[in-house]
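Shown here: the complex without one of its protein chains, the others still in place.
The block that comes next holds subunit A.
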Amino acid sequence: MEKNYQALRAKSFALRQKALDMVYRAKTGHIGGDFSVCDILNVLYNSQMNVTPENFDKPGHDHLILSKGHSVEALYSVLCDKGFFPESDLETFSQFGSKYIGHPNNKVNGVEMNSGSLGHGLSVSVGLALAERMNGSGARVYVVMGDGELAEGSVWEGAMAGGHYKLSNLCAVVDRNRLQISGGTEEVMAQDSQDARWSAFGWNVLHAEGNHVEALDEAFEQSRACSGKPTVVIADTTKGYGVSFMENQAVWHHKVPTDEEYQKAMEELKRKEAACCE
């Protein structure tokens, strides 16, 4: 069946509106990273992964670990859209006593593991991939990391193990938006040698335009075809993608939009969503 990329593109902009609403309402969140990672999560959940509210509690479904847990608003938006929980739940985001807290919480339906402390997800995913290989389920494991996160040494322990165990059912994605909280990644801690690093650890290295749903989908298809090694997709994204005044601005790592900024951002996202459907 031919995939409807037009609808997938439109969904990305709709998901961004959900995330924007969460951050604006709660007056907290990480909107810049949400917007850069949105297409990655959208393509994985809506075009690649076999995971639904119906099979999530049963063995054999695909897994996703959001290692860059601060982009939780994007994850909750996708899970809500998939029917894991009602939209009204998102109104409690970051409110007192809510389980919808500012980092992934596996008390929320659809969330595999708690995250938020960077550098954990890859090794957790190695364990999941080993388990699914033992189970013979054919399930695939995806882990989404930030590019600033790659400075954590524990990432490279996981990379080493993934390569050692030749986990072809494991696919890591790097949200390469080139910005972290203090500024550009190349100024804070250079990450441009990634290809050589991942290759040296025994990984299949792919690149994709990270805010382009067809390109991402194609990269994930290629990762399925790779045998004998895990794949990393380095997804070149734009922080704040979709809202022109947020794009490539480090300040939008966790800035909360004013009323005026919210209105402008929402209008632009709605306009872009509509344009996808024309």
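Convention: contacts are C-beta pairs under 8 Å (C-beta built on N, C-alpha and C of every residue); 3 or more make two chains touch, one makes a residue touch a chain; residues count from 1.
Please note the rule applied: contacts and distances are computed from a predicted model.
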Select, from "ABC-2 type transport system permease protein", "Multiple resistance and pH homeostasis protein A", "Transketolase family protein" or "ABC transporter substrate-binding protein", the UniProt-recorded name of the complex's unshown chain.
"Transketolase family protein"
Which residue among A:A19, A:A161, A:V232 or A:L269 touches the omitted chain?
A:A161
Answer key for A:A14, A:I31, A:M113 or A:L269 versus the chain not shown reads A:M113
Determine which one of A:S12, A:N42, A:S77 or A:S123 touches the chain that has been left out.
A:S123
Considering the whole complex, not just the chains shown, which residues of subunit A touch the missing one?
59, 63, 106, 112-117, 119-120, 122-132, 134-135, 153-154, 157-158, 160-161, 164-165
